[in-house]
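The structure under discussion appears below in the form of structure tokens.
All protein chains but one are shown at their positions in the complex.
For chain A:
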Amino acid sequence: SRLLWSDITTLLESVLELEILKPQKIELSCIISDIPNNPTHIIGYWKKNGNEIENSKQTVYKVDKQRFIFKRIFNIQVNDLGNYSCIFSYLDKQEQVTFLLKVPVMKDKRDKPIVSYVGDSVVLDCKIKRMPNTWQWYKSNGTEKVLINATADPMNYKILLEKNVTKLTVLNLTEEDAGKYICSAVFEIKSSESHVYLKVLSLIEPLKPFIGITIEVVILVTLILLYERYGRSRNDSSVDDSSGTDGRRTRQRNLVH
């Protein structure tokens, strides 16, 4: 087992996130300083997930002139991940500091679905900061998860595993391939999951706006050319007048000159 030191030097409410990759023993310590009226000792206890841990209450004495150190060793196994708080009281006040122990989380928002077409292929990816032992992909069918086995089904799936990144390539898409895909980063202690939605469209979907725009273009071109031809035929029918105007203009110029 390994020991992990953490310390907080504050009186205010604060939360510290700790990423736990494998089962281990962790020492959480709270260092409190600058308490008004400078008492000789304070009472502290620990809470796990909001419930007080039995027999955790203890009297803490000053280490040096200003500081109190309040610590405890926890044996963290799979079921022990959660919120741990050290709470200490002095006078009538209570202060606490919370440690969040959890596996690394994939934080990027995936609210927009990835779109692809029937017969095409698509690449779904997941990234995480710490390197997991392995990755696994699931397809969600309502409430249950079905594991995707790329080696058993190489015609339809390819999984690429590359340290902090994984890519699932779904080939030969059909309408049934749409839905929620879950990527799972497997750590020794627990898995961390993220999901992405896949939408499969038929080829007709983008064709509709395309055909609409093409029809608009054809109509506009025809209208413009017809308008020009109509305008030209109108001008030609009055061509006798134009030579008259020219003559008048040149006569005017001659006068000016």
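Just so it is clear, a contact is a pair of C-beta atoms (placed from the backbone, for glycine too) under 8 Å apart; a residue touches a chain by one contact, two chains touch by 3 or more; residues count from 1.
Keep in mind that, in the parts below, contacts and distances are computed from a predicted model.
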{"item": "Protein that the absent chain corresponds to, by UniProt name, given \"Vacuolar protein sorting-associated protein 45\", \"Alkyl transferase\", \"Protein ABCI7, chloroplastic\" or \"Monocarboxylate transporter 12\"", "value": "\"Monocarboxylate transporter 12\""}
{"item": "Hidden-chain contact residue, picked from the options A:Asn38, A:Gln77 or A:Thr214", "value": "A:Thr214"}
{"item": "Residue touching the undisplayed chain, where the options are A:Val63, A:Val105 or A:Ile224", "value": "A:Ile224"}
{"item": "Residues in chain A touching the chain absent from view", "value": "112, 114-117, 120-123, 125, 201, 205-207, 209-214, 217, 220-221, 224-225, 228, 232-233, 236, 239, 242-243, 246-247, 250, 253-254, 256-257"}
